[in-house]
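Written below as structure tokens is the structure these notes are about.
Every protein chain of the complex appears in place save one, which is left out.
Now for subunit A:
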């Protein structure tokens, strides 16, 4: 799920960046430092959408660096237990399949794939129903439910299931 929130960060800036472009430099550095990172609390920072406020700079003794408290608005993404997500399958094997939704890595074990779908090995491994009507393979888009999440500094891990109504393949690349 996405959230629009305000976060704060102390930015250390080298004196060479001071001058007319101070603000631009500060914002550019902020984007570089923050976008694409994760925190356990907020999730994945997708994009900075605005700067709320830049506080007074504080000169650090000795180094000449100045630290500015910056309040910024950003869009974060964080999956929750019970949430329904749409994801793209990245790998299929005997154990189940892996899928990705943006920065989120999801594993759906074969315990949580409907029993009527069976694993087929080969150069394009897949899970297929006995009548062949539904097939999950690499690049399939699936709708799944999150049953566990863990957010690390750089990655988000999720456990998913498709063993429930309205879950499973929503678009099969092989049939297009």
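By definition in this document, contacts are C-beta pairs under 8 Å (C-beta built on N, C-alpha and C of every residue); 3 or more make two chains touch, one makes a residue touch a chain; residues count from 1.
Operating definition for what follows: contacts and distances are computed from a predicted model.
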### Task
For the chain that's not shown, choose its UniProt protein name out of "Protein farnesyltransferase subunit beta", "tRNA (adenine(58)-N(1))-methyltransferase catalytic subunit TRMT61A", "RNA polymerase II C-terminal domain phosphatase-like" or "NADPH:adrenodoxin oxidoreductase, mitochondrial".
"RNA polymerase II C-terminal domain phosphatase-like"
### Option from A:25, A:73 or A:129 whose C-beta touches the chain left out
A:73
### Message
In the whole complex, not just what's shown, which of A:93, A:133 or A:171 touches the removed chain?
### Response
A:93
### Task
Against the chain that's been left off, what residues of subunit A make contact? List them.
1-8, 41-42, 49-50, 52, 73, 75, 80-84, 91, 93-96, 98, 105, 107, 109, 111-112, 119, 121, 123, 125, 145-150, 152, 155, 157-159, 164-166
